[in-house]
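What follows is a single structure, and I will ask about it in a moment.
The complex appears here minus one protein chain, its other protein chains still in place.
Here the chain labels run A and B in written order, and each chain numbers its own residues starting at 1.
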Amino acid sequence: MSKTYERREFLADLVKFPCATLLLGVSGPIKALASAGNEYQASEHNYAMGVQIEKCIGCGKCVEACKIENDVPMEPYYFRTWVERYIIYTDGEVSVDSPNGGINGFPPVESDKDILRTFFVPKLCNHCENPPCVQVCPVGATFKSQDGVVLVDDDYCIGCRYCIQACPYGARFLDPRTHTAGKCTFCYHRITEGLLPACVEICPTQARIFGELDKLSTPLNRMMRQSNIQVLKAHMNTEPKVFYSDLDGEVR
Amino acid sequence: MNPAHQAQLEAALQQVTGFIYPNEAELHWSILVVIYPYITGLVAGAFILASLEKVFKVKDLQPTYRLALLTALAFVFVAPIPLQAHLGHPERAFEIFLTPNPSSAMAMFGFVYAWYLMVVLLLEIWFEFREDMVRWRQQSRGLKKLFYWLISLGSRDVSPGAVAFDHKAVYAITILGIPSAFLLHGYVGFIFGSVKANPFWSSVLMPIVFLFSAIVSGISLVLILYYITTLLRRKTLDQKCLNALAAFLFYALIIDLSLESLDFIHRLYESEESIEILAELIFSKLFISLAIVQILLGTIGPLLLLAFALFTGLPNELKRLAFFIAAIFVQVGIFSTRWNVVIGGQLFSKSFRGLTAYKLELGGQEGLLTALGLLILPFIILYVLLKLFPPWDDARTDTKPTEG
Partner (left out) sequence: MKSGKIPNQVLQVGFVFLLVGTSMILVRQHFIPESFGELGHYRADAVGVIASHEIQFAGWQACMECHEDQVAAKNNSFHRTLSCETCHGAAAEHASGEAEEDPPLPTGRALCLTCHRYLVSRPTGFPQIIEELHEPAKLCHTCHDPHDPTPSERPESCSGCHAAIARVKAVSHHAPLDCEVCHEVAPEHFLRPRSNIPRKPFERAFCGNCHAAGVDTPANFRGVDLTAFEVPKVDQDTHGGTLLCWQCHYQHSPEAR
């Protein structure tokens, strides 16, 4: 590529990212560099996750890692993330299971029937753009943070469980120790430190991709450009921010 | 962590059929949340019955007017207790007044409740009983005198002008109260009807169905109470009043049944994604409480009994007994209606692939005993209210006729 082309590209980028232009123009490069390394600015981020169905091997390592990282009760009724196995038989029967959320993997298929297709689906809070759980919380104890993560304020939650009823994805539970709503935080304490969520860090096949939704050159954005993207229960108009590639129509 | 609770969850997991999301093993809204709409329904229904006499001038119902008001008051005191008791943090409940989330259907509960209790019910009862309270204060001594003085806010004026003003105020508040009672219980229906994630609840008809079932339950409760209190006081039952109560109960039941049928037919005809799991639910886990108790025993049975008693030349004694029995069955039916909505709506997975189970505990914060206690409590409160503010006409013989 010629030098003129590079310049044109640079100028185009300046138009595309007016914030950066402003920052460079007003504060100068030194200040811009300083702010990059220092304080975490929530308003500069908008997080999302991609899940590549075709890469998930159903090992359940993400479920285990999530429970360890976030101190989720180990009993099999409380999950911030879990893995479901779908088996679609040639006669049209659909069988779904998630023994203990898939934390110990999956047993072999018992049925002798012919299988049409089968796959694993990791699930977690979708961190919806229009979160119904936030809509219904009577006191403002669950909320969407500036960086697009749906969080729960444990010190303010009254434990009415309306949010659990309102979530179409079964992503919430009542923590038996705090008696407040529990859910995935995208490992908020990790991502604000520049680390990946535990499930993403630990996934052996990198079936999960975490990143910025609004930035163009990220692995998440590349995956979303190159795959057929689906979200769960799109008709609910919750606008989920967990994007699945090649999701089967049977998945609910 | 509570081991009993964990054992309960394990038992629930054993009873799951099909697939549920792993977090769905726990059923979150228990029997206490069944009691809440049941009680608010009684409040709204009793109040609407009272307003029939005041606003729509149904003179036959006059003997039950004050009884209905006090019944509404007794139950409205209890209404928030099951909600509060079922919270994970009851001590934080006041936050609903501090920072109510404007987009939350539930956040308005505190305000709707406060409005209904403070502005509508208490005011109406205060104006209705003010003249009597002044008189009771004059007639009693000691603590009781002090109580009436406090509760009448030191009011003394029983001049014809002041009493006439009371009547006007009661009339005005009742007019305000009818939409408020509609709001109170229609709103409870909205809390469920607006949960789009739950196809069993999500229905625009939900508030209206709730409302009419509330009217049904309120009328039948007042009928039962009027019957029992009159017999206990060894007075004679006013047959005209009972006839009117039974007739209103009959018509309200017909509207209620029509609405429920419309809802049912609409769902069946639209036949959305969830229809299969809902059909499975209704024909398995809800069959007894829905088909048998709610529809057969709680609606069709009383309808037939009431029709038979109202429109045939039955002797009055048998008629009264038939009304009473029908009203009892209606109560059972309405309670199972609430059960079917609240518990039934949580018995299927939002994956639409399986059913869960609910096992009612005997003891514990959300157990059967707590529930029974909460159902008995309003009757105790009502007993005290009836002692303090006797609503009977013979308790106010020395006053002038109601209408001035």
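The criterion applied here is as follows: a contact is a pair of C-beta atoms (placed from the backbone, for glycine too) under 8 Å apart; a residue touches a chain by one contact, two chains touch by 3 or more.
Please read these numbers as outputs of a predicted model, since none were measured by experiment.
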Query raised in the report: Considering the complete complex, which visible chains touch the unshown chain?
Result: A, B
Report task. Would you indicate which residue among A:C59, A:V136 or A:L213 is in contact with the undisplayed chain? Result -> A:C59
Query raised in the report: Hey, which of A:E75, A:E129 or A:E201 is the one touching the hidden chain?
Result: A:E201
Report task. Could you please point out the subunit A residues that touch the chain left off the display? Result -> 42, 54-61, 65, 68-71, 85-87, 105-106, 108-109, 115, 118-120, 140-146, 151-156, 185, 188-190, 192-193, 195-196, 198, 201-206
Report task. With the missing chain put back, which residues of subunit B would touch it? List them for me. Result -> 94, 97-99, 101-102, 118, 123, 126-127, 130, 153-157, 159, 161-162, 165-166, 169
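Note that in this section only the chains that are shown with their structure count from here on.
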Report summary line: Averaging C-alpha coordinates per chain, one finds the centres of subunit A and subunit B separated by a number of Å equal to 43
Query - Residues of subunit A defined as touching subunit B within the complex - result: 73, 75-79, 82, 84, 94-98, 100-101, 123, 132, 134-141, 156-162, 164-174, 176-180, 236, 252
Report summary line: Residue positions on subunit B within touch of subunit A in the complex are 1-2, 5-6, 9, 13, 19-26, 28-29, 83, 86-90, 92-93, 95-96, 98-101, 103-107, 109, 191, 195-198, 346, 349-353
